[in-house]
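The complex appears here without one of its protein chains, the remainder shown in place.
Each chain gets a letter, A, B and C, in the order it is written, and its residues are counted from 1.
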Amino acid sequence: MEARDAYLDYAATTPVDERVLEAMLPYYTQVWGNPNSLYRRGREAYTALEAARERVVGAIGATHPNEVIFTAGGTEADNAALIGITTRARPDGGHLVVSAFEHHAVLEPAQFLEKSGYAVTYLAPRPAGYIDPEDLRNALRDDTVLVSVMHGNNEIGTLQPIRELAEVAHERGALFHTDAAQTLGKVPFNVADLGVDAASFSGHKIYGPKGVGALYLKRGTPFAPMVRGGGQEFKKRSGTQNVAGIVGFATALDLVLAELPEEAARLASLRERIVSGVTSTIENTIESASYPERLPNIAHMIIKGVEGEAMLLQLDAKGVAVSTGSACSSGSLEPSHVLLSIGCPPELAHGSVRVSVGRFTTAEDVEYFLEVFPPIVERLRMMSPLYAKMYGSATT
Amino acid sequence: MEARDAYLDYAATTPVDERVLEAMLPYYTQVWGNPNSLYRRGREAYTALEAARERVVGAIGATHPNEVIFTAGGTEADNAALIGITTRARPDGGHLVVSAFEHHAVLEPAQFLEKSGYAVTYLAPRPAGYIDPEDLRNALRDDTVLVSVMHGNNEIGTLQPIRELAEVAHERGALFHTDAAQTLGKVPFNVADLGVDAASFSGHKIYGPKGVGALYLKRGTPFAPMVRGGGQEFKKRSGTQNVAGIVGFATALDLVLAELPEEAARLASLRERIVSGVTSTIENTIESASYPERLPNIAHMIIKGVEGEAMLLQLDAKGVAVSTGSACSSGSLEPSHVLLSIGCPPELAHGSVRVSVGRFTTAEDVEYFLEVFPPIVERLRMMSPLYAKMYGSATT
Amino acid sequence: MLYSEKVMDHFNNPRNVGVLDDADGIGEVGNPVCGDVMKISIKVADDKIDDIRFQTLGCGAAIATSSIVTEMARGMSLEQAVAITKKQVAEELGGLPPAKMHCSVLATDGLKKAVDDYLVTHGRDPIAVGTIAHDDPEFDPHAEEHDDACEVTEE
Partner (left out) sequence: MLYSEKVMDHFNNPRNVGVLDDADGIGEVGNPVCGDVMKISIKVADDKIDDIRFQTLGCGAAIATSSIVTEMARGMSLEQAVAITKKQVAEELGGLPPAKMHCSVLATDGLKKAVDDYLVTHGRDPIAVGTIAHDDPEFDPHAEEHDDACEVTEE
């Protein structure tokens, strides 16, 4: 068993694809003008920027170039959507619904709005890992201004019934935002099909650069900018645009969509192998969420009686990169709010592991992981003062 | 007279230096981990990120790594400083002072705060182009929470007496922020010497990439984050960091500082040549601001009886890139607020031209500009229904 | 913001620049405080525009719209000339960036003024008065040029 470099955390970030980097390079040292300048160098940059925008607009099924504004990432897009839509649509307060298992990039601005005087419902998902449209219906109020439910959960990997949820929101007159950072390029994403008013995207999840993302805002959606200044991005997001990064994002999106159907099938089979491999060879392990609609690339499991960071570090020592929802790994006292939200007890949440595959993952990477993982679990269980007591034996 | 490519708008943006790009490249396809991940790839990215931070911290004379947070540019840094400091230090309202000739990236968040219930004084500069510390003293109130005066003005190029201004603010218990997007790397900048509590920087003004900047926040300065989420950047700015861009920014800063003294002298003499060349060969032209403390690289002149965008486009046709404060170029009705603030009448402000030099500007570029510019002015003046009436003759 | 090729052509090679020494009518609109002023002089024969010249202080679009309006108007009857709309001017140029649409008002207003000047100095009734945007003290040239995607942008 040779040591490998098995990166299995594509849901955290991805390498920039060589083809993407290639597309970006001219915009550092050749076409480097300010796209807001009128002379040739500015016009060249402007043309590249708008061409990139058109590509993104087309790729997500938007209808008008002004519906896509570029941001510094998924987090900024989420913040801008939550705060920008809410404060503009209802400056004097009102009600928001966000799912309880949103990314912090949605939860934190929701909490900020709560402190600023808005009422916020943190809607619990069903234990299987999805937001039930009926639960949303019951949470809506006459003054609900915005509902935000992510398209695919970044930890447990479940997809949400966005079209139904958006419909329920709209019936009650609320706007609908979805955080699609994890789904763009992994499952079909079309704003018209889903019927959303706003959606967030992140470049570095799709083999594009870090520090660039986009916000889809359907025409006419109320919006107050978060970053104010020179009035770039149709006055919706000021600041000289990261032209190279934006070209990278658009290129990455093109590539990932071109390869989507085959790649999704390939990743799904790797994912299945991971889940069945772990749960069949290591006792007291389960998949975290049972909802069948899911991202093809994220496997998420509970390894009972083990702490996540310790697993992660031991896997790292073997050249395997994964992530965990344990409290220790996040530097907070609480384990993953996502797992807690679907009813996973904290002592099990501490032992969660997320294995996510991507473009450069091979079957060998997966087999290697499945080979090195059981002895690690066994070793940690043997080192635990509780495992034998609780589960009988530490051997796998 | 051969057509050239004479880029003379370095104050708008700069090309990425090849050495900077070189330094960035590994962070796209080799060291591409998420710096917030614990395994090797994450640690490598984290190490690079923190090394870049240390370099910036050292370069600006900060004392602690946590004093520098990376942003998506100068605009975001300005917004975060204005809104983050004010709302945290005085959540229930208070008073701000900003100079009337700040960049929109400062003015717009100030106006946002004004709409949110803060009182804002837009302090007029003296006609020579500087903020007088006595004027600031008179503007301060007991409830003044923050003063923001830019270090160097991006249009007229005058430097502001930041140390004195910060002292005056501090005497009255107010915090002090300076927008140093235009000065970093062009004149010495040291947070301790200047005595500021916060300062904003932008990468693409110093031969670094667009879409990256930094905010200096002195330890203990009250601050509420603008972008919230995963808690990156010491919980002060969430979002997966743009590692490549940040490394580029730090590298660009190193380079620009290493070359500063000689380069500043070289640029200053190019600047002098531009101002004396234009004002001596074209009648009815003047330098816009007389304050002697100024950026070495920005020449700013009023060309009476001409509209700026027309000049800009005609220069562009000759391969020369400059900028203007005319209303038309900005898409707004008003010409440059900077020129109006120093008492320049709107009809003259429409005819302003900013010529800014940089690393790759040669004496030949400048001479070429000085050659092609007079006939352009003459032609436009001859086309004007007013020039002959107002100034006697359209010939230069 | 990009100018069309035709705008750039008319800006770089403006047609009919100057003042007709023996003009029958002169129209001047705009204000240097706003950055654009246009003056049109016309010769009229048989109630048609026989010759036409312009002078413009202003941006690329102001110069280009001035230039094209002189081309459009030449040979037109006075009625036809005052009926030229800013939309036609913009279309003739292959479009204008939204922020520049007001420049075409400058051109059509200048032409209207010149026609009325001719009519009034020849003892006839003006035909454009009331349709000249620049005569309206409330006129804001930028009022219509907001980008419609920004309708609900700023507070």
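Here is the rule we go by: a residue touches a chain if its C-beta (ideal position, glycine included) is under 8 Å from a C-beta of that chain, and two chains touch if they have at least 3 such contacts.
This is a predicted model, so every value here is computed, not measured.
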Displayed chains contacted by the hidden chain, counting the whole assembly: A, B
Omitted-chain contact residue, chosen from A:74, A:248 or A:305: A:305
Per the touch definition above, residue among B:47, B:138 or B:276 touching the missing chain: B:47
Residue, one of B:100, B:119, B:224 or B:286, that touches the chain absent here: B:224
Contact footprint on subunit A, counting only the chain that is left out: 112, 115, 305-310, 313-314, 317, 326-329, 331-333, 335, 345-347, 350, 380, 383-387
Hidden partner interface residues of subunit B, rising order: 38, 43, 46-47, 64, 66-67, 88, 91, 219-225, 234-236
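One rule holds for everything that comes next: only the chains that are shown with their structure count from here on.
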Farthest-lying chain, centroid of Cα atoms versus that of subunit A: C
B-C against A-C, pair bridged by the larger set of C-beta contacts: B-C
Separation of mean Cα positions, subunit C and subunit A [Å, integer]: 53
Sequence positions of subunit B contacting 2 or more other chains: 112, 309, 313, 329, 331
Of all residues in subunit C, the ones touching two or more other chains: 1, 155
